[in-house]
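For this depiction, one protein chain was excluded, whereas all remaining protein chains were kept in their positions.
A, B and C label the chains in the order they appear, each numbered from 1.
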Amino acid sequence: MLDMQETAEPGSLATLTQRLVATRAHSLDLTAPLTPEDMVVQPMEDASPTKWHLAHVTWFFETFVLAKYLPGYRVFDETFNYCFNSYYETQGPRQPRPKRGVLSRPSTDRVLAYRAHVDDGLKALCACLGEQAAVVAPLLEVGINHEQQHQELLLTDVLALLAANPLRPAYSSAPLGAQADTALTADWVAFDGGIHRVGHGGSGFAWDNETPCHDALVHPFQLADRLVTKAEWLAFMADGAYDAPLLWLSDGWATVVREGWRAPLYWEEKDGVWLTMSLQGLNPVDPRAPVTHVSYYEADAFARWAGARLPTEFEWEVAAASQETGQPGGQAVSQAPRLRQLFGHAWQWTQSAYLPYPGYRPPAGALGEYNGKFMVSQQVLRGSSFATPEGHSRATYRNFFYPHQRWQFTGVRLAREI
Amino acid sequence: MLDMQETAEPGSLATLTQRLVATRAHSLDLTAPLTPEDMVVQPMEDASPTKWHLAHVTWFFETFVLAKYLPGYRVFDETFNYCFNSYYETQGPRQPRPKRGVLSRPSTDRVLAYRAHVDDGLKALCACLGEQAAVVAPLLEVGINHEQQHQELLLTDVLALLAANPLRPAYSSAPLGAQADTALTADWVAFDGGIHRVGHGGSGFAWDNETPCHDALVHPFQLADRLVTKAEWLAFMADGAYDAPLLWLSDGWATVVREGWRAPLYWEEKDGVWLTMSLQGLNPVDPRAPVTHVSYYEADAFARWAGARLPTEFEWEVAAASQETGQPGGQAVSQAPRLRQLFGHAWQWTQSAYLPYPGYRPPAGALGEYNGKFMVSQQVLRGSSFATPEGHSRATYRNFFYPHQRWQFTGVRLAREI
Amino acid sequence: MLDMQETAEPGSLATLTQRLVATRAHSLDLTAPLTPEDMVVQPMEDASPTKWHLAHVTWFFETFVLAKYLPGYRVFDETFNYCFNSYYETQGPRQPRPKRGVLSRPSTDRVLAYRAHVDDGLKALCACLGEQAAVVAPLLEVGINHEQQHQELLLTDVLALLAANPLRPAYSSAPLGAQADTALTADWVAFDGGIHRVGHGGSGFAWDNETPCHDALVHPFQLADRLVTKAEWLAFMADGAYDAPLLWLSDGWATVVREGWRAPLYWEEKDGVWLTMSLQGLNPVDPRAPVTHVSYYEADAFARWAGARLPTEFEWEVAAASQETGQPGGQAVSQAPRLRQLFGHAWQWTQSAYLPYPGYRPPAGALGEYNGKFMVSQQVLRGSSFATPEGHSRATYRNFFYPHQRWQFTGVRLAREI
Partner (left out) sequence: MLDMQETAEPGSLATLTQRLVATRAHSLDLTAPLTPEDMVVQPMEDASPTKWHLAHVTWFFETFVLAKYLPGYRVFDETFNYCFNSYYETQGPRQPRPKRGVLSRPSTDRVLAYRAHVDDGLKALCACLGEQAAVVAPLLEVGINHEQQHQELLLTDVLALLAANPLRPAYSSAPLGAQADTALTADWVAFDGGIHRVGHGGSGFAWDNETPCHDALVHPFQLADRLVTKAEWLAFMADGAYDAPLLWLSDGWATVVREGWRAPLYWEEKDGVWLTMSLQGLNPVDPRAPVTHVSYYEADAFARWAGARLPTEFEWEVAAASQETGQPGGQAVSQAPRLRQLFGHAWQWTQSAYLPYPGYRPPAGALGEYNGKFMVSQQVLRGSSFATPEGHSRATYRNFFYPHQRWQFTGVRLAREI
């Protein structure tokens, strides 16, 4: 029985194994610039240590795949279930999330040995799947996608770590971040209303929260063809937005006051110049790059200030789908400017709350806790960021965070009524 | 220009004045069982003192109506703007909400004098409206509805006060509360899907958050014909629900653990018997009465336990509208059991987040802060409670609270897919 | 057996009864300017409502005297033990201190009836003491002194209430507060060192924490002949003291930063003028009056700024005793300027921690909780304030508060080495 939505296609097992190996290797690649000390520290409650990410995704494969489906599999270390279970109540008690950073032991070396042990198990499993393939392949796909999510989180949390360090060290000298767009001003792209199919219904992997595919009524709308830039955000700040309560949701304003917010996260002013901390270290704000590290409250206030609003998640999906197909699925006039920066730059806040789709059923078993139990008080984000692994983005993807959170690579695309 | 959605009908001015006078008087009637000491205490941050409610609604009329439209009106006391402004940033700084209970002064007597002063002003204004009627009448309507909301809050907060008192005093010996239903088991009523008009579009008053009237796509669904009872809640408790993390949303379970919830608010066990504190004092649980004082988290967990879910706000509205018209607006088969307890018992949590309708615009001016700035992180409740004043309920009404809040008269109606 | 240190002198019973009646009446006199609403509100966790004070001191007499020694005494209301027990673990559970302000019931009227009931009991008891006198008289004395303490707290807490009110109402137009001294500059009075008897050893009432009387070695010292004035405090502020971490104890500076302290409690700046809220309302600072409402942290920082220090409690006691006797008990040269403002102006912080005297034993029984269990983390204050009732001051009296607290009538007298 499939836990997540996946069609096991014939002949894809080799590909799956290949992707599995590549995904596992990529996680380690990401840690290359880090010291063992970088990998153990938890810079804030929301963020997890690199080492924890590496171990947790491994525990996930061990617990939900190997322990169940690889005959004779030996659990690497019984104590790891406590250490590296994230939030699965079915799997028993666990290290409290705000205390993940005290786990100096098991050491990085031992976690790497854990990874190797589980990798061996996965390879052995893939080599002898046989009839189990229909059951196991989807779980492996879940595990791959799960590890990809943690690859993005790993970078997100590394930035939180480096930004919390008074030395403001860089993770890399390569240009890692949302890339600048060439257009000084954004254009509006119009989409017709109507009943559209939304959610995941085709082949390929999707999370349970993207299902079921269903009809949704969307009213005519316009989307900006690119993300809000840092130059635009500087104008918002210069206009006194962080001192103007009427621009904000009530909870947002209370947060601005309580937290003393004056700019996006990781921005700091030095001698009158705004700098931002990124994976490349502390550098002057690039005015043409998309703003990132803004909360929903800020995204919403910006939209209000700009005389616009945030898109709903279905507006975003319909518009993105129309671009993918090249067809006017969203009835975008084919000559109209195309939407840019949909994927690979920054997650885009929507005004939709993260709620179950009509008829949604969480998967049976432990993976039923994966997405469903978070469906309250959070907002949906669409698209993907530069930190999202290759192949992990799609138009139906639903990311979700609390409205005050801004340590993710979150940005803003504006919408408005026609 | 209308601040809220209201059609000023010809000849209705006398009626309006009459309703105004009656509403103002009713607020005082509600305080009859209370001592001056009861009226000043703030039992919890969410709740406000009775005296504050009495003064705030008066300040609302003074500030938004009399000061603007009654020539020569003299503000009763300039210091009251600070004391009794609730959350209007346009009206300047104000007594912090958690500190409303320190306002032993102005005294109750002075607040009563304030009310009389403003009542006089309102009568004078109504007597000479003339051409202003088109502008002022809708504002008076807003003020009436605003005061009605506070009449419910007043009772809600009085219960919080009396329940916090170790003597568990009663407000009244009259049966004030959600009334028992005769049916031991609930029946399901089915409704067809389709595109429905939702939101307020007709005549009569509505809040801005009920607009604009628009099309919504509703999928086929069923609603329980009555509210969840206390007997059913006792079964939920007896089944270990407050110890079963898998029944709960993640935030909900964290709240259960942190707050030590074992039952709805105001329930206490004594010698093995469950009692509930209500406006009639502390009494044994009435198994046939609707459960009240449950949070969204609890409502959601109950629904999951029951193999059902909470309705969306549009399902609720479509179903309620079909009952009102007597027509199968929701395509309820006319012979099917009717929905009971829609209004006048308990507010009903929906699984819809409180968000703006498509094309929503907050009113211009200060009243733009009334509803719009709260549109994040809260859930919509539909219907009305026994404490909702006569004439204040309708099918399109949107109440909203945070998912953890349970000091309101909140209950549960189940829904499910067909 | 005596619970507190008291010598029952022959023939003093009539006097005791008279004092008892007068003390009980005085508590009510203090409430004359207050409304029932004033009397129920708790403005901060440390402060208690007036009504609670009135009831608690009554409960004290009922519980520790009448219930034990008046034959046939009927407890007024069994529920009051929960409501009005302050902190006596032996007397069972109680209303949590921070929630005393939710007790709108029992009403003020009922509390007044409670007082009358207990007063009747006390009179009946005094009328028939007989052989019990040796046991009961000391308890009555404790009750009188306990009520006197609460008379001061009542005024202290009323000021906290009125100061928390945006209307800044006055309690009285009479000059209630620490009175100005005529001397612009303070003089130093020198005292010789040596072994001195300290603590209470004579006749008359004293609290257990003043005993046993014992020898203490005091080194030569000087005391300022008057309290620090508000003019001096303004100079301290003008010198940037609230921005100068090196002046402060580490805990003190952390408190200054966290709480944003810029001046003593109840001071506010308006158009460049410093005002203070007092029982007479909000008035310009009187430069010649003793500063009050300062924490130990502030007193200590002020002393450091002034090149002095705070006195130890024994220095203070030795000096005060020398003034009382007119003899150079502390070897004060008889021609030297006398110490002024020892009593009746403001409690004076000492650098002594509140600890048990050598050989201290708390009284047996419930009253053993009265003083002893607070002997950690607090500082001793000596003297008395303008709010201390007549007859409640003496040189051996030990008051105590936490170093951050400043809602009491606390002031500063400087000391230094010779």
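As a convention for this text, a contact is a pair of C-beta atoms (placed from the backbone, for glycine too) under 8 Å apart; a residue touches a chain by one contact, two chains touch by 3 or more.
From a predicted model like this one, the values you see are computed outputs, not experimental measurements.
**Student:** In the full assembly, spell out which visible chains the left-out chain is touching.
**Tutor:** Listed by label, the shown chains it touches are A, C.
**Student:** Per the definition of touch given earlier, which of C:H26, C:K68, C:K99 or C:H214 contacts the omitted chain?
**Tutor:** Reading the full complex, the residue touching the unseen chain is C:H214.
**Student:** For the full complex, which residue in A:V118, A:I144 or A:L161 touches the chain that was left out?
**Tutor:** A:L161
**Student:** Counting contacts across the full complex, list the positions on subunit A that touch the omitted chain.
**Tutor:** 35-41, 43, 51, 79, 82-83, 95, 99, 101-108, 161, 164-167, 169
**Student:** Could you pull out which residues of subunit C are in touch with the chain that's been left out?
**Tutor:** 87, 89-90, 195, 214-217, 219, 245-246, 248-253, 296-297, 300, 309, 351-353, 355-356, 358-359, 369, 373-377, 379, 403, 417
Everything that follows uses one rule, which is that only the chains that are shown with their structure count from here on.
**Student:** Counting only C-alpha atoms to place each centre, which chain is farthest from subunit C?
**Tutor:** Between subunit C and every other chain, the largest centroid distance is to A.
**Student:** Between subunit A and subunit C, tell me the centre distance in angstrom, where each centre is the average of that chain's C-alpha atoms.
**Tutor:** 59
**Student:** Using CA atom averages as chain centres, what separation in Å is found between subunit B and subunit C?
**Tutor:** Whole-Å distance between the two chain centres: 47.
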